[in-house]
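Some notes on the structure that comes next.
A single protein chain has been removed from this complex, and every other one stays in its place.
Chains here go by letter, A and B, matching the order in which they are written, and residues are numbered from 1 within each.
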Amino acid sequence: MSVAEQTFPSSWRRPPFIKNPLLRWSIIIGAAIYLALAFGTMDVNWQRAAEGLPRGQRFIAAFFPPNFSDNLGVMWDGIFESIWMAIISTIAGIALSIPIGLGAARNLAPKWVYLLNRSIIGGSRTFPEVILAIFAVKLFGFGPFAGFIALSIGTIGFYAKLLAEDIENMSASQAEAIKATGAGWFQWINYAIQPQVMPRMIGLSVYRLDINFRESAVVGIVGGGGIGATLNTAFERYEFDTAAAILLIIIGIVMVLEYTSGFLRKYVQ
Amino acid sequence: MPRIDSTNGPVWKRRTTKQQWAIWAGWLVALAITAFAWQRISEKTIWFFVQDAPRQAADIGSRMIPPKFSYMSKLWAPIWDTLNIATLGTVIALVIAVPVAFAAARNTTPHPIVRTIAIFIIVASRSVNSLIWALMLVFIFGPGVLAGTIAIGLRSIGFCAKLLYEGIEEIDHTQVEAIEATGASGPQKMVFGIVPQVLPTFAGIGVFRWDINIRESTILGLVGAGGIGLELNGSINTLAWTQVSMILLVILLTVVVSEWVSAKVRGAII
Partner (left out) sequence: MLRLEGLKKRYKTGDEALKGVDLEIPDGQVIALIGPSGAGKSTLIRCVNRLVEPTGGKAFLGDIELTNLSSSKLRKARSRMGMIFQEYALVERLTVMENVLSGRLGYVGFWSSFFRRFPAKDVQEAYRLLDRVGLMHMADKRADELSGGQRQRVGICRALIQNPDLLLIDEPTASLDPKTSRQIMRLINELCQERGLAAIINIHDVLLAQMFSQRVVGLKLGEIVYDGKPDGLTPDVLTEIYGEEDWEATIEKVDDENELESEA
């Protein structure tokens, strides 16, 4: 034990998160300068924005009550087109993702295959579905086919990447054990890899279906068919009550899909 | 694992006959839905255009090369705007997501009704794409960066709040209990027991969403909400393909850089 009358410091400061004071202060000052510049160059037309508030009120008021009845036929056409688009592009995207994902797993593929597949994934991940859709519309004409192509490519970027990462993270000992039995390459994939990655992948495909449905609402804005086209038309015609109804339906379907995917993932695991 | 006795002794099969039939039926239903969906899509497709697509692609491709590098001088401002839309939008989203997440997490929510409202906010924000938010906000605020920033913000609230409330629900409860046992008040329990546990999650979510938002903000210009998408839209509409390829190149670089930054920052936090 220490001396009875030893004195101890009577104040304490929490050590700062970033130890180097120079770095700490330059980060703080840098962030402050950035924010100042960002707000300074935002070039907001405040007068227009202020005018926007009563406009916004009227705009929001125009949403209520949502009008489900006037354009019912068109709305359902759009919704179903979106659903079909989402299903087909999810299936096609996943079918393409499986070979690409296997090829992009570092522990399965030779170096050049790995690099090739990684660059395919990188390429399809970089551009948002909407940009892909713009080009698909240029190539394939207006309509759901263009949307289908755009969403399928988007699905590859998402699904193949996660599949590859999952394979890279799997237990190496199980894979080794199957290999040790003298299994061929396809047997090895079937017995060692598939059981390990399957549950998560099923969950992810429902999740991607959900994403594709949501995205189908936007590819329509640039001409890719589906509910997005209907929504865009509603906005252009200032039929905000119909737009509100469409948005509510989208939210409803997304909630159902989210619930289903949660349920399915629990069931599979 | 069923064992089936046959005349040649027991046979092992992976599934019982009933299970096997159920699985076949499942595949059949899936196949039928796929075929039906495909039929509905192809009905609305003009196949002439699709057949023509490779030629079109080659044509547009050749017009895009080489990218018009001199166009870069006009792109700095839109890139800066895009960056700001993503960053400020993320900041707005995080500020709003924190109370929503605490209201939505089972262990911190003040009341089940509040929780339901918070969950609804999260779902509504997540269901509506930022492009649609932007479409609506352009009607209110007029075209420009402000509408884009708010659109990104609104879209990101749900994402951030969802991940954050899941993080809050997963915290170690005994640490909170220990703080409670010292006689701490509710707010003190929050500051000492809960916040330190979710702070890294919070920072990680912010950086992760910022990376996604960079990508999303490149397209907001299509509906007039500012950023580089505005230039892209203009160039496509005027068929200035060398400008289009330049813009795509710039978007590619921006996305790669932001992904790198976000990976670095996340690595430093965790």
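Here is the rule we go by: a residue touches a chain if its C-beta (ideal position, glycine included) is under 8 Å from a C-beta of that chain, and two chains touch if they have at least 3 such contacts.
Note that the structure is predicted; figures quoted are calculated from it, not measured.
The missing chain, though absent from the display, is touched by one residue of B:Gln20, B:Gln51 or B:Gln188; that residue is B:Gln188. The residue touching the chain not shown here, chosen from B:Gln19, B:Gln51, B:Asn107 or B:Thr174, is B:Thr174. In the full complex, chain B touches the omitted chain through residues 172, 174-175, 177-185, 187-188, 191-193, 196-197, 199-200.
Take chain A: the residues that touch the chain left off the picture are 1-2, 6-15.
Just so we're on the same page, only the chains that are shown with their structure count from here on.
Remark: chain A and chain B have CA centroids separated by 4 Å (rounded to whole angstrom). Considering their complex, residues 33-34, 36-38, 40-42, 44-46, 49-50, 53, 56-57, 60, 80-81, 84, 87-88, 123-124, 126-129, 131-132, 135-136, 139-142, 144-146, 149, 215-216, 218-219, 222-223, 232, 236, 248, 251-252, 255-256 of chain B touch chain A. Every residue of chain A that touches chain B in the complex is listed here, in rising order: 34, 38-39, 41-45, 48-49, 52-53, 55-56, 59, 80-81, 83-85, 87-88, 91, 126-128, 130-131, 134-135, 138-141, 143-145, 148, 214-215, 217-218, 221-222, 225, 231-232, 235, 247, 250-251, 254-255, 258.
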